[in-house]
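My structure is below; once you've seen it, I'll send some questions.
Just one protein chain is left out here, and the rest sit where they should.
For chain A:
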């Protein structure tokens, strides 16, 4: 198989403002691909286009060999694309475990009426979902907070809940938007270990961040500046690249 995700010549403008100018790159299966760039480079816009929150003015998003540019958010999610948000979006009133159960909603087969009458298959499905949630909770060390409403947790832990929820459905591609923002140094370390473990289990990750420390987990990095990819390569090559240093590191 070729790439998991292909971004093909994507341009986007908000009114008179050209935010992306013909961006193209691939995400290889099994990789952790990074997307770096200073504030205002167009990272978030590109990320919203990939996850279906925005339709690009020009260009295509190809996911698992299929053009998904015009497909909705939920349809992409069912196809195996998951994302997190720059500000963690947990389901505040739901417990940590319920958050995870909601995360794999699409795997359910039972409908509203079956749930209304409490048929046995609904309970079975719920028990399966809970079991799976408990496994992931253990993997993410969230055990002590299992029954606590996610909205009551501090930001760093909400981020882990969001990540755990995204993993529930074993996505083919996990897209993370600034996952280290608001985390302490030790929390970033834990996040990096978690990402490496997920990747070792075969998950492909697309990481958008300006945190160069976090980028150490990547195998391939694309640098975005003023809506254009200015360099691609390993993190080491990025650090050496004069263009990146000038645009991004400011040295």
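What we mean here is this: a contact is a pair of C-beta atoms (placed from the backbone, for glycine too) under 8 Å apart; a residue touches a chain by one contact, two chains touch by 3 or more; residues count from 1.
Operating definition for what follows: contacts and distances are computed from a predicted model.
One chain of the complex is hidden; its UniProt record names it "Amino acid/amide ABC transporter membrane protein 2 (HAAT family)", one of "Thiosulfate oxidation carrier protein SoxY", "Tetrathionate reductase subunit B", "Amino acid/amide ABC transporter membrane protein 2 (HAAT family)" or "Carbon monoxide dehydrogenase". Among the residues A:19, A:36 or A:153, only A:153 touches the chain that is left out of the figure. Of the options A:25, A:91 or A:140, the residue whose C-beta touches the omitted chain is A:91. For chain A, the residues touching the chain absent from view are 51, 53, 72-74, 77-78, 82-83, 85, 89-94, 98-99, 101-106, 108, 110-113, 115-118, 122, 125-126, 129, 141, 144-145, 148, 151-154, 162, 165-166, 169.
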